[in-house]
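One structure, as structure tokens, below. Some questions next.
Yeah, one chain of the complex is gone here, protein chain that is, but the others are all in their spots.
Let's turn to subunit A:
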Amino acid sequence: MKTFFVKPVLLFLFSVLIIACGKDNYEAPSSMLTGVVTYNGKPVGVRGSNASVRLQLWQDGFPVKTPIDVFVSQDGSFSAQLFDGTYKLVTVPGNGPWEHTADTLQVEVRGDTHIDFSVRPFFSLSEVDYKLEGQELVATFDLERISEIRTIDDVSLLVNDTYFVDLGHFTARETLTGIDEGTITIRLNVGSQLASSNSVFARVGVKINGITEAIYDSHVEKIK
């Protein structure tokens, strides 16, 4: 008699619990915002590791505002999974290798959205070319000053054995100082890297005075 009674009650309680679960769950954000940080329509390369360079998304209309940090990867691209709505995309002062402006980019997210985020970097790299001459890696590029605010600390040619190449992750490096503008050539002996690593990637970077970040070639060259 007793057991006959208890089982249906338990079953009933369980079913109540299971149904109730559905009520307090929100839909996950489903729209993907992707984009590229660009200058003159070309992507701007940055340090992609270590959550170094970021943009911020803000949304108006709520009493408490928490920015969404959007981290930029080394080829200048970024992405964020969001709810549909209107956002403002801004630079973080002193963070990326570009001028901070008060202008914000209004972003309408309706489903998957792609945007170009235009910035004014302090310097720009173009015509970057990597050549392997025997054991010597030679990089040439044009360095152009865009903004008068900052100067250059140094210019580096970096190689690493993974795809992530930046001033925090490299196996060899050649640095030139006292550089301003013009066509730059850097040579680096990579003999031991070519011998010891299964693959070798190279990239040039320009460290800018007064900020933590450097500006890089947006393309990573596979030399082995």
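In this text, contacts are C-beta pairs under 8 Å (C-beta built on N, C-alpha and C of every residue); 3 or more make two chains touch, one makes a residue touch a chain; residues count from 1.
The rule we apply is simple: contacts and distances are computed from a predicted model.
Missing chain, UniProt name from the options "Putative outer membrane starch-binding protein", "Cbb3-type cytochrome c oxidase subunit 3", "Chemotaxis protein CheA" or "ABC transporter permease": "Putative outer membrane starch-binding protein".
Checked against the hidden chain, the listed residues A:34, A:50, A:151 or A:196 yield one contact partner: A:50. Here one chain is not drawn; of A:128, A:167 or A:190, the residue touching it is A:167. Interface with the hidden chain, as seen from subunit A, comprises residues 50, 64-66, 92-95, 167-168, 210-212.
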